[in-house]
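A single protein chain has been removed from this complex, and every other one stays in its place.
The letters A, B and C name the chains in turn, as written, and every chain counts its residues from 1.
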Amino acid sequence: MHNAGSRDITFAEAVREGLDNAMERDSRVILIGEGVPDPKAIFNTTAGLRNKYGAQRVFDMPLAENGLTGVCIGAALSGMRPVMVHQRIDFALLAIDQLINNAAKWHYMFDGKASVPLVVRVIVGRGWGQGPQHSQSLQAMFSLVPGLKVVMPTTAYDAKGMLLSAIEDDNPVMFIEHRWLHQIKDNVPEESYRVPLDKAKILHEGNKVTVAAFSYMAVESLIAAKGLMAAMGIAVDVLDMRSVSQLDVASVIDSVRKTGRLIVADTAFRTGSIAGELIAKVVEQAMDLLTTKPVRVASPDHPTPTSHFMAEHYYPTPQTIADAVLDMLGADKNSDAYRKLCELLQRDGPHDTPNRSFKGPF
Amino acid sequence: MHNAGSRDITFAEAVREGLDNAMERDSRVILIGEGVPDPKAIFNTTAGLRNKYGAQRVFDMPLAENGLTGVCIGAALSGMRPVMVHQRIDFALLAIDQLINNAAKWHYMFDGKASVPLVVRVIVGRGWGQGPQHSQSLQAMFSLVPGLKVVMPTTAYDAKGMLLSAIEDDNPVMFIEHRWLHQIKDNVPEESYRVPLDKAKILHEGNKVTVAAFSYMAVESLIAAKGLMAAMGIAVDVLDMRSVSQLDVASVIDSVRKTGRLIVADTAFRTGSIAGELIAKVVEQAMDLLTTKPVRVASPDHPTPTSHFMAEHYYPTPQTIADAVLDMLGADKNSDAYRKLCELLQRDGPHDTPNRSFKGPF
Amino acid sequence: MHHHALYRSMLRIRRIEEALADRYAEQEMRCPMHLCIGQEAIAVGVCAALSASDVMFSNHRAHGHYLAKGGSLNAMVAELYGRSTGCCGGRGGSMHLIDLDVGFMGATPIVAGTVPLAVGAAWAASLKKEKRVSVIFLGDGCFEEGVVHESMNFAALHKLPIVFVCENNEFSVYTHLSERQAKRPIYRIAEAHGLMTQVGNGNDVDEVLTLAKTAVQNAKHGKGPQFMEFSTYRWREHCGPDFDDHLGYRTTQEIEIGLKDCPIAKYEQRLKQSNSLSQADIDKYEVEIREEVIKSFEFALSSPKPTAMDAMERVYA
Partner (left out) sequence: MHHHALYRSMLRIRRIEEALADRYAEQEMRCPMHLCIGQEAIAVGVCAALSASDVMFSNHRAHGHYLAKGGSLNAMVAELYGRSTGCCGGRGGSMHLIDLDVGFMGATPIVAGTVPLAVGAAWAASLKKEKRVSVIFLGDGCFEEGVVHESMNFAALHKLPIVFVCENNEFSVYTHLSERQAKRPIYRIAEAHGLMTQVGNGNDVDEVLTLAKTAVQNAKHGKGPQFMEFSTYRWREHCGPDFDDHLGYRTTQEIEIGLKDCPIAKYEQRLKQSNSLSQADIDKYEVEIREEVIKSFEFALSSPKPTAMDAMERVYA
């Protein structure tokens, strides 16, 4: 998949490049959001685009999430292809009426006579004390109503390819970016390419346990998988689910057929998470393939506290995931191999920043 | 549980009586909603209350769902105990910012220094062509964020008892009424009493299959259970789940321990439904008790069409549930007993009205 | 002739809705239905100021808007009957109307839900430099929704070619304005948002048309968003085919005054007085309309019925 003209760039750069590609190819694509043309450029994901495409295609907006979502839907119904951005998914709650009652249903309600080619980029916050109202991971909320597509790309490669697919899709797509992915690099082709919006991707192969993970949890799961392999010779399948509303259950079942065991790792509150839905769908279709109870790895059912002291164990880590794997396998944790694993998985830097260079605030 | 001073009244009357009781006992209880004091009185659930308690406690309101939810939260923080009503749960989507970002989190965010004793009554529409924007069953959406309690009483007895518990609870409670329950009668005591907000109730006993059902689907499940018993001698457990956010998983597992089989029936879209969450929780804790794959009975993953021709098979019926039970048991459907069952379960009247006397529109 | 067109259009909407009301009891139109009887002049006057290329969004009470804009009667009646030939193939019913051929972009029942959409259509027109206006109908109740204010601000900020038409019938369902809004004029808030505003009698079709022409011209000539507030009166129950005066939420005097202020009867009288309309003209229109209405019901009732299989289609484009 990695082409000649490719290089390592960050997820944020890949998003920017995807937007740039899309705007270059299609003059109907417009971009709007609080801060889109400002100097910080939505964590640099929109940098330079106003200069390049002008104030007639790149917009800031009033603080009016519901109204402006409706405005974008109206523009989409009138031949534009708007891309809207919210700096936190929490702010999209103000727009849920327009997203659920209108965007998700317009094509259906009107018998396919019109459609809403709208992309809404939202960012899941985490760390540096963003607290209860700025770090929710609400993908499940947007996924339980038919008509909206909801995706969570993990790699820079997928970010660009899925964003291009989303923009070209005739349906409304919620494009959810985890803030801690923005700085992670991956090999990304310069030209434009598409990645499907409804397929999981295998990040790591193994036959012991299937770990199906969403967004940043796929990163953590991959670290766990590599550690398990290196320290203990335990090989697990890691699936990056990528799509949230159109769960690629078939791929998970394929893997479970091999492993007989399932762990689902999500960035959200445990109860009501899309991880629960995935487990339900797997057991409804293929419980007989499971040799042991499926396990969900997610955040606890309480709001995210701001204090870094309190938040220390809020998010699952590679260690959490590796432990879930080992517990499922009934592996012995009182071993040198396990201690080596723990060493390998030890995180470098504070728990509440995406990396060492981060000096807060977001 | 049925006392001396009890009589058969409808769910709607029971809600009215619960409100009346609560307002009589506690002058801090106030009631507000679009149409609350109007002649139709929210399907008669608020009839007479303005006359009895005056315009200082019973309010109509502007069409401003988010703002007024915030106003009620502010009043709740200031010593009142507001009960708010929306004629459709779809309208509550406009208020989800206040419900999720504020009401659900206030107690937590502020370290327990304040709490939000607010009840939001919402009604799930169904039938008579209410269509895509007026018949959503969004209980899962309100249940995936910690801090909100979400309940769906099924019987008139529970409607009154759970409403009183909800009003006395110091937390925000979404009190979801299915429109087709409003006219169903049950034996209800005149005095006030409480029903817990987090416990399922056994409606029918049996050892073959566990049917855990939500709201109106509990009514349909009970009909199915009685039919199965009468026509085929098959005894199933029917659990009325009643609580949505605090799923009574223990009761379901207790039943599954006996039956080894689980069907969950929900009023919502299949994917992302709380039924999926319940299945996930049961298998996470007790998959080994299940002798066969769990099954979810719910509406298909598309918006509700308006045309009664199209909507004819949209909602699961007692027959759907009974068939799920029989399929799970591998029962022979080519039998006289089955034909008798089908006869018993045949619905009286059109499929899109709650009963024969209904002449539309809602 | 122009007067005739206005008169005929109002009469047509009235007769169509009366026919719907009459046949509703047959229980074959199985969906909520909000009649605009008594309010026809606003839809007709506004639409008379528009070109075919201008676009429009509406709400739960959409029949008049849809018909005045030229929406297909057959497709509307069939939609109420839930048939495949309905404008939404049966998916929508009375509260969801669409006819893209005449620029009727859609009506939906979540109050205020379409208001920002209409602004978005105006935005698109402005970005594409297309000389069309976008029109949105909103009730007095709708004006209370925050999203309306967000929409007005954005329209004013970008000087968009949109016309807000507020039909103030003083009621949201059974609740009077005075229980919902402070005592102050609605249009003044629009004015404060930076919109050009006009106020008029919504039961006088000439007045509506005159104001609408000004608004449309202003909008088309870059003067930014326009807001018109029209007073009017809803004759029948909020939802459904009947009168509901027995409920007592409006006084008998109020109802009498309301019904007397019939936009059609008044206009008929005016045109007759100026000899611009004869009884023969009226009779002719009544006959033509009656036939059209009968045919539309025949069309609907003979149209194919969609199935549960159809219901599964078109979730995604």
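FYI, contacts are C-beta pairs under 8 Å (C-beta built on N, C-alpha and C of every residue); 3 or more make two chains touch, one makes a residue touch a chain.
Source: prediction; values computed, not measured.
> Can you list the shown chains that the absent chain is in touch with?
Computed over the complete complex, the missing chain touches A, B, C.
> With respect to the chain omitted from the figure, which of B:18, B:33, B:131 or B:147 is a touching residue?
Spelled out, the listed residue whose C-beta touches the missing chain is B:147.
> Touch as defined at the start, partner being the missing chain; which of C:17, C:144 or C:310 qualifies?
C:144
> With respect to the chain omitted from the figure, which of B:73, B:181, B:195 or B:224 is a touching residue?
B:73
> With the missing chain put back, one of C:2, C:129, C:183 or C:246 would touch it. Which one?
Of the listed residues, the one touching the omitted chain is C:183.
> Please output the residues of chain C touching the missing chain, sorted low to high.
Those residues of chain C that touch the unshown chain are 144-150, 153, 156-157, 180-184, 188-189, 191-194.
> Would you write out the residues of chain A that touch the absent chain, in ascending order?
Interface with the chain not displayed, on the chain A side: 34-35, 38-40, 60-64, 66-67, 90-91, 94, 128-134, 300-303, 305-314, 352, 359-362.
> Given the full complex, what residues of chain B touch the hidden partner chain?
Within chain B, the residues touching the omitted chain are 30, 56-57, 61-62, 64, 66-80, 97-98, 101-102, 106-115, 117, 146-147, 149, 169-171.
Assume only the chains that are shown with their structure count from here on.
> Of the chains present, which has its C-alpha mean closest to the combined C-alpha mean?
It is chain B that sits nearest the middle.
> Could you pull out the chain whose C-alpha mean position is farthest off from that of chain B?
C
> Between chain B and chain C, tell me the centre distance in angstrom, where each centre is the average of that chain's C-alpha atoms.
Computed value for the inter-centroid distance: 36 Å.
> Find the geometric centre of each of chain A and chain C from their Cα atoms only, then give the gap between the two centres in Å, rounded to an integer.
Result: the chain centres lie 43 Å from each other.
> At which residue positions does chain C touch at least two other chains?
Counting only residues that touch two or more other chains, chain C contributes 88-92, 96, 108, 110, 113, 146, 315.
> Would you pick out the residues of chain B that each touch at least 2 other chains?
Residues 66, 90, 94, 131-133, 301-303.
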